[in-house]
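Of the protein chains in this complex, all but one are displayed in their positions.
Let's look at chain A:
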Amino acid sequence: MQKFISQQNLGRLLDKLIADGKRVIAPRMDAGTPLYGPLADAAGIVLDQLPRRSAKETFFPVCEDIMSYGKEGQQVTLRDVSPASFPETILVGVRPCDAAAIPVLDAVFSWDYQDEFFLERRRRTTIVGLACTQADDACFCTAVGLSPAAPKGSDLFLTPVEGGGYACETFTGKGEALVNNHGELFAEPNGAPALPLAEPQTEKFDLKKVKAWLDDHFEDPAWDSIAVRCIGCGACAFLCPACHCFDIVDEGTEKAGKRRKSWDACGFWKFTHHASGHNPRDLQPKRYRNRIMHKFKYYDDKFGQTLCTGCGRCIRFCPVGIDIAAIVDEISKK
């Protein structure tokens, strides 16, 4: 279904959803940093900056309680967190590189174990994607087969058009329901041409070739030169829309506490540190190798896709300037 929505009506739509008690998550400023988060009103939305962290946290929060416990005398009580309490959510203004990562995560969280914390939030969320009109030289969605206009992962996709407003296209029943429930705010397509899309400059990678090299170069001196400067923080993984490792810890006292799930990262020394004291990934290049292998080989082996959508966040914010696009390009030329 194709429609048109004016700038004003988009604002009205968001305010109406909020007034109806829906949770509207969108990019907005949080103590000076652009982040996705609950919108108080439509005026707070910030659409001209890529949020620092990706949209994945809508489904996979930085930290969440998954259980709580209490102990009184000999009596122990355990309380589950019920996914039924998750609010219905409209996630708005999602960049194509963020939206495309969501179906990628679906595969991970529903493969052997069904992660209801992720999946229930997913079920209750409608995703409104937004085409990009600006890119910088860290953006490389086009190099991994996506584009600034790719609707992958979006239920409803908005493209800014000349003269203001957005062309809307629905891709799923959820997207159609959102439009139908607020039909008065949408108009028939007005034929105005789309504003010029962003043009990421990176050349398309030959991902088959990259994978073929990774398939038989687990051991290679190149890993040392690629990763010797990596300092082993979690910045790249935490900002990434597709990274999904987590840790589970119990926090609290003997009397009361919570079991919590929070983000983890393969760059950390502790990530593979065994209880025996042995660490199979003892040096940073081995940890960085895992990052590349997971994104361009292991995930592909298992799910037939790449675990990178080219958002460029890890490039912009790596403390030591490690550039995944440059590394993939280097590998593809081997």
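The rule is short, and it goes like this: a contact is a pair of C-beta atoms (placed from the backbone, for glycine too) under 8 Å apart; a residue touches a chain by one contact, two chains touch by 3 or more; residues count from 1.
Criterion: contacts and distances are computed from a predicted model.
A chain of the complex is left out here; the name its UniProt entry carries, from "Fe-S oxidoreductase", "Binding-protein-dependent transport systems inner membrane component", "Sugar ABC transporter permease" or "L-lactate dehydrogenase complex protein LldF", is "Fe-S oxidoreductase". Within the full complex, the residue among A:1, A:63 or A:256 touching the omitted chain is A:63. Looking at A:235, A:266 or A:311, the residue that reaches the missing chain in the full complex is A:235. The chain not shown here touches chain A at positions 30-33, 52-53, 62-63, 136-138, 224, 227-229, 231-235, 238-239, 247, 249, 251, 260, 262-263, 265, 268-270, 282-285, 315-317, 319-323, 325-326, 329.
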